[in-house]
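Encoded as structure tokens, the structure appears first; notes follow it.
A selection of the complex's chains, in situ.
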């Protein structure tokens, strides 16, 4: 006997849409796992990330008066920059394909080997580590393209340098670069800590549209659940929840990073960057609140959906019961008078068959039975309006205060 | 084949009541999202809120002896007020449509750019921030009109000035203004901190009737669930839960705001406003407790509702089973004697049909079968009182201690 839905036929499974999705997702997950083979290596070893694009270095140097921007081919080109005594330099590296670039950079700027190992290990959660003069920060930069992607961004911050290292080209810093070029805002007057804040702020801002897209998806799902539609609801909620958890895991430690940085800066009598960091910290708190709201909404939708499923089942069962309960007695009566007892042999054998109004009598008995059962069902409240019993709003509902808050 | 409930027909969906509600809610949500396009702007930029009403400025100045009230057309009119050395002034701004007003105000009173940015960003959670001489407070003011609305109210507080900025005209401060005008209570003898407390207290008081209206809705739902009614229960609980979450998100950080303010004031040897703030803090704790009680009640109602649904299904199934189980054997007997085996050809072919009391024998067999099955069902406890098995209270219930506490 062939089984359509067993796991013995993986080849066949691939052809359904759902299987295709699962398949693609697997590939994605496998991609994400491309972490260097560090098992058994000494701590602090930097290895290439398999399949990562080669490193591209870009530098923006600025002080209050001037901005200089140039691409860098080799790390050694950064030497003159490193020796300069004034201004702030933002060194951005896209791509983790060249472990040599990172180790040369580490040597030139005195970056700790464990920090550099973290840069190429793509499983970091956002964190802030204090290596003496140099702060090391890891963050996650979200994008929807169209699947949620949380690119790892590492930063080394000193007074005069900010080094940002991204997994691949493409980021959310263009507006920030424009602000530096145009000299708008405070950024040109400030040092590396403020630039680090500006980078952080740009990343945190990027979470807003991403989180809102999930709010949109949930609200669309909500309208479908309220309209009593059940297709794909569970899989959709499952997918959204998965991404919300991933976002939470990215945002919650980012909040800790900002709190740590604000604390560090606040202990410096001259700094006032902590006021900005506190503002950015508030944004992460807002994001977490939005994520929690979405998570609770997802749970509530799941409950509603399951209740809908039960309600529908109830309705189906009622229809079945009503029909079966009415027609079984009727069918029985019909069957009764379909018996072949021989009335010729005995007056006791089905005399009704020989009555003048026997047929009408039988029809009447059927009719009375049916009417009695209908009245019984009505007394149970099983008839009338039950089809709309799910979640459809009635008029009084309209006038009540309802969900409209933030 | 036409599907009545698929998502392919959005146009059609709008015409059902539930769809209308969803539609309206969407518009509302979209409205709430009207936050300025700050993405990529320098931190501290003040932009107009799309669709916000223009700013209307009102000032009440008072000291122990006199009260002065006047509308203000331009921010520059506040200059003389700002230079005065005595008394307290309450500057109230309704409407966020004029970013210029805010920035002029910020310049005159030395308000921090990040705080002003927060004023026009309508996603703030309640918070208390200390900018040196000036305290910055954000709150949420609830209203039911008829949907829950949590208007953002921002406050700047110094010894001599309280600046409140609301999203739009209409607020809960009229009784407070009357108290200032009439010189009742302590308010005319005190400074800006006490006025700030009075504003906060007025806002916190406003939450009481709002929270109570949700308690009422839940109690109405409770009485419907206890009466075994199932229409709209899930959607109603879903909506109430959503609003309770929104209220909780507004009240919980307000409690923190009040705790922070009380701590700040308590460290001032002369102030005694912290006693009043502690009282107001207790109110927020009461509100949170009421919200939690409501949330738990909502969960409990959901459980009861789902149990009701199961119970009803059980009842439906029992009716079906009883009817089917009784009439199937009867129908079988009837069918048996409806067979056309030819008794003329063989004495073994349905001799019952030729018995004198064959028909009565068949009826008797049917009757005995029916009685046996009814006894079987009775022994299972499936008959008798099952229709009332849901949640209807029986007499002993009445005499027991029951839910009547706070």
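To keep things simple, chains are lettered A and B as they appear, and every chain counts its residues starting from 1.
What we mean here is this: a residue touches a chain if its C-beta (ideal position, glycine included) is under 8 Å from a C-beta of that chain, and two chains touch if they have at least 3 such contacts.
Please read these numbers as outputs of a predicted model, since none were measured by experiment.
K.L.:
If you can see 2 copies, how many does the complete assembly in this structure contain?
P.N.:
The complex in this structure file totals 5 copies.
The criterion applied here is as follows: only the chains that are shown with their structure count from here on.
K.L.:
What's the distance between the Cα centroids of chain A and chain B, rounded to whole Å?
P.N.:
Chain centroid spacing, chain A to chain B, equals 25 Å.
K.L.:
For a test of understanding, state which residues of chain A touch chain B in their complex under the given definition.
P.N.:
174-176, 178-179, 184-187, 198, 201-202, 205, 208-209, 212, 219, 222-224, 226-229, 231, 275-276, 278-279, 282, 285-286, 289, 293, 296-297, 300, 303-304, 307-308, 310-311, 313-314, 317-318, 320-321, 324-325, 328-329, 331-332, 335-336, 338-342, 345-346, 348-350, 380, 382, 385, 388-389, 391-395, 397-406
K.L.:
Quick one: which bits of chain B touch chain A in the complex? Just the residue numbers, please.
P.N.:
Residue list for chain B touching chain A: 5-7, 13, 16-22, 25-26, 28-29, 32-33, 38-44, 112, 114, 117-118, 123-125, 127, 129, 131, 140, 144, 146-150, 213, 217, 230-232, 234-236, 238-239, 241-243, 245-247, 249-250, 302, 305-306, 309-310, 312-313, 315-317, 319-320, 323-324, 327-328, 330-331, 334-335, 337-340, 343, 350, 352-360, 362, 387.
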